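Right, chain A next:
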Amino acid sequence: MLHIQHVSGGYAGQSIVKDVSVEVNKGEMLGILGPNGSGKTTLLKIISGILPASEGSISIDGNKLSDYSPKELAKLIAVLPQHAADPFSYTVKETISLGRYAHQRGWFHSWSIEDEETVLRVMEQTGTWSLQDRNIQDLSGGERQRVYLAQALAQEPRILLLDEPTNHLDLSYQKELFDLLKKWSKECELMVVSIFHDLNLAGLYCDRLLLLHEGKIVIEDTPNEVLKQERIQTVYHTKIAKQPHPKVPVPQMVLLPEWENEQVQEIYQVDPSVIHASSERIVVKTKQPLKTMSSGVIGSGTGWYQNFVNRHVDKTYDCSDHKQEMAHYLERNGFLPGETVGMMTAVKLEDVSYKLYIDGQVSIFVVVTAGVGNAIDASVIDREVFDYKPGTINTWIFVNGELSEEAFIQSIMTATEVKVKVLQNEEVLDLNTGTLATGTSTDSILIAATQKGISIEYAGSFTQLGRLISRGVFECTTEAIRKSRLRKEGMS
Partner candidate 1 sequence: MRQKFYALFALLVLSLGILAGCGSTTENTEENQNTEGQTEQSEQQAAFPLTVTDALDNEVVIEEEPKTIVSLIPSNTEIVYELGLGEKVVGLSDYDNYPEETADVEKVGGMEFNVEKIVSLNPDIVLAHESSALSAEAGLTQLKDAGITVFVVNDAVNFEEVYETINLIGQMTGTTEEAEALTADMKAKLDEIKEKAATVTEKKKVFVEVSPAPDIYTPGKNTFMDIMLQVINAENAAGDLDGWASIDQESIVERNPDVIITTYGYYSEDPVGQVTSREGWADVNAVKNKQVVDVHSDLVTRPGPRLVEGVEELAKAVYPEVFNN
Partner candidate 2 sequence: MGASFLLLAIVLGISLGTVKVPILSTIQILLAQLFPFVSLDGVDQMHVNIVSNIRLPRVILAGLVGAALAIAGAAFQGLLRNPLADPYTLGVSSGASVGAVVTLFFQLSLPVIGAFTLPVLSILFSFITIFLVLGFAQKIERSMRVETIILTGIIFSSFLGALISLMIALTGEELRQIIGWLLGSVSMRGWVYIKIILPFFLIGSAILICNGKELNAMSFGEERAHHLGVNVQRRKHIILMAGSMLTGSAVAVSGTIGFVGLVIPHLARMLWGPDHKHLLPLSILTGSAFLILADLVSRTIIAPIELPIGVITALVGAPVFAIILLKTRAERSG
């Protein structure tokens, strides 16, 4: 175990690192974060013994670092430099073999079988085997970094220190390097301490993170705890937003550019002028992308979209690969799938109902198409499978304002609650069970916000926005259902 206790140190009597304490366990990866000049590299240099600690101590399994000779230390700690100087044309194997320096004994440093085996093994591990006779000066940045990694591993260290090892490496090499490190740290019980520039990369691979600011520890904890939006904003003096990683449970930090701020002035309102309805599709096209949370066929989930398409399909529509088909359809009609939320309905689009609702500074635009032939009572679980008649309620709510994540979810809740109430009022029955229906099996919802103008934190049914949504969804859904029913009655 690596113990760093109350360590201070720096150059020429001036402490850059101040009172840092941290522990690293076997098989653990510790990431060091911090803005430029926060003392990351200095701390690493103190750990590696390049700089002396003016105060405090560093020990490995209880033995003080300062008691080791440089050779003994090199058997314990290896360092992967940011970039090493290579003024002479050593071959890759010669370079890697230097890693065995600390293990060689005697006046003539004789090369043992063990040395040879270790070098061959690390070349294998790092994929530098095929490069072994190449000249180090002829290698690409990524290849060179792997050679130096192999050199460090040839030291057979218990602790590996890395200083922004992925600097100058392209994405695939970054991933490759850290995948390897992660694997080895577990397999070989290697302690890895690495400086990171990239907060997200650090969050992805490290077990724990150490955040430095002006030489002092701000926090030392798991990535989820360390990477808090406010903390990072204060330490790095920049606007940053945090979001979850799509696949693994680690936070990701994203930068907020200044132009995002500047555009706040220009308030853009969504109103009925944006809608273009025909029998084939209903299209809402906004001038700027809206932050959207939806359950559409295309563009579902959270994202930023500019086109919103509700497409009429026939009852006989073959939905074996409806996503692909929908994407082709959108492209054919001049909508970029990346900028578009697409929904489908078998309902006659002439029965659409939309309206702008305003309450003081808050305004919303609601668009509903509804058919209830397929209505079901979601609370009844045991049911026989019947042929469903077509029918879908697609609800779109455009909000002129800046919504929080909570407000988005609450908007969906509010809209759904109101929809259920409307179905009850209109006495729409689940034909299968004979009970009152709560919706149809293919209902979709979309909440889209301009994210400009007034900031709206909540959208529960008691809030200003909540009340507007209740009213808008209630009125439009009622009207749409009635129109649809009227048409059916007229037809039959």
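With respect to how the candidates were assembled, all candidates are chains of the complex that A comes from, given by their letters.
As a working rule, contacts are C-beta pairs under 8 Å (C-beta built on N, C-alpha and C of every residue); 3 or more make two chains touch, one makes a residue touch a chain; residues count from 1.
The structure presented is a predicted model; accordingly, all values stated were derived computationally and were not measured.
Q: Pick the candidate touching chain A in this complex: 1 or 2?
A: My answer, from the options 1 or 2, is 2.
Q: For chain A, which residues are in contact with candidate 2 within the complex?
A: So the residues of chain A touching candidate 2 come out as 45, 48-50, 69-75, 77-79, 81, 84-91, 94-95, 98-99, 101-102, 104, 107, 109, 135, 137-138, 151-152, 155.
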